[in-house]
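Worksheet for the structure shown next.
With one protein chain held back, the other chains of the complex are shown just where they sit.
Entry: subunit A
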Amino acid sequence: MTETILKVDDLKVWFDVKKPGAMPWTRPRKLKAVDGVSFELNAGETLGIVGESGCGKSTLARAVMQMVPIEAGSVVWLGDDLTGLDTRRMRPHRKEMQMIFQDPLASLNPRMTIGQIVAEPLKTHFPGLSAAKVKARVQDVLDTVGILPNLVNRYPHEFSGGQCQRIGIARALIVDPQLIICDEPVSALDVSIQAQVINLLMDLQKETGVALIFIAHDLSVVKHISDRVMVLYLGNVMEIAPAAELYDRPLHPYTEALISAVPIPDPVLERQKQVMLLDLDLPSPLDPPSGCVFRTRCPIAEPGCAQVKPVLADKGREHLVACHLR
């Protein structure tokens, strides 16, 4: 039942950054967007990934999809190592993993009708399919995501943000993927629409058994949909645990801070609660702190934290945390 479909091992994505106006031969500096991330994903499971903006979650998603060059580590998908595959050998796998994006309108080509947009993955992977079959399938998936199929000839700007995101989901769904990576799919939407889109994703998962990687910068969104949650900070995993376990017993000081920042719907409780403020800004990923990357903002940091980088340690109940003190 719980078959592992995706295994990411010590994945590193480093970007070359040159100072503006630098000489062409100066050595570029390395921006460690993702620095040694490992996790596994089971079939039909939802893994939430949270972290502040700039912590490398989007880069991690694109690295799994082989859309950014990978410095080191491996991404094993259904037993095949994807790292280093060329475009042609990667193409069959692109059918199996799809992606939905943060800005629903920007992720749809404004010059194409939604019918053409949704059909694109199908036509790319099954070029021999007849026009009638493509059309039937397009109408079918549009129906599944709650868009009237007779609107296939409309253009993206004629739809609302929530509808556009549904169209994006339809495009991902049309090739029956085993994994959909959702890159902050609801952060650009109204709160009421957010719930609809999340419920739609959960329904689809129940129906088709697709696995999800759900990225967000806010724990409350992720809590609802995820089986397990991974907390990222400056390209490093701070903590991975089953969702309920993480919320009830957060071990990492960073996770504690994130959870305390989630508003409670009850005004009385909300006023009483202690918010752990993370002062200071996120350190530059170009120049991460030595030892534990979180130490510059950690309320319980000790001198030792600057020396040795903590590794993810199993604390039982599938709860892994990277901290010397917990």
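Assume contacts are C-beta pairs under 8 Å (C-beta built on N, C-alpha and C of every residue); 3 or more make two chains touch, one makes a residue touch a chain; residues count from 1.
Following the convention adopted for this analysis, contacts and distances are computed from a predicted model.
J.: Can you match the unshown chain of the complex to its UniProt protein name from these: "4Fe-4S dicluster domain-containing protein", "Oligopeptide transport system permease protein OppC", "Acetolactate synthase" or "Nitrite reductase small subunit NirD"?
T.: Matching the unshown chain against "4Fe-4S dicluster domain-containing protein", "Oligopeptide transport system permease protein OppC", "Acetolactate synthase" or "Nitrite reductase small subunit NirD" yields "Oligopeptide transport system permease protein OppC".
J.: In the complete assembly, which of A:T4, A:S53 or A:N153 touches the absent chain?
T.: Reading the full complex, the residue touching the unseen chain is A:N153.
J.: Suppose we count only contacts with the excluded chain; which residues of subunit A make the list?
T.: Within subunit A, the residues that touch the unshown chain are 65, 67, 87, 90-91, 94-95, 98-99, 101-103, 106-114, 117, 120-121, 124-125, 143-146, 148-155, 157-158, 168, 171, 175, 195-196, 199-200, 203.
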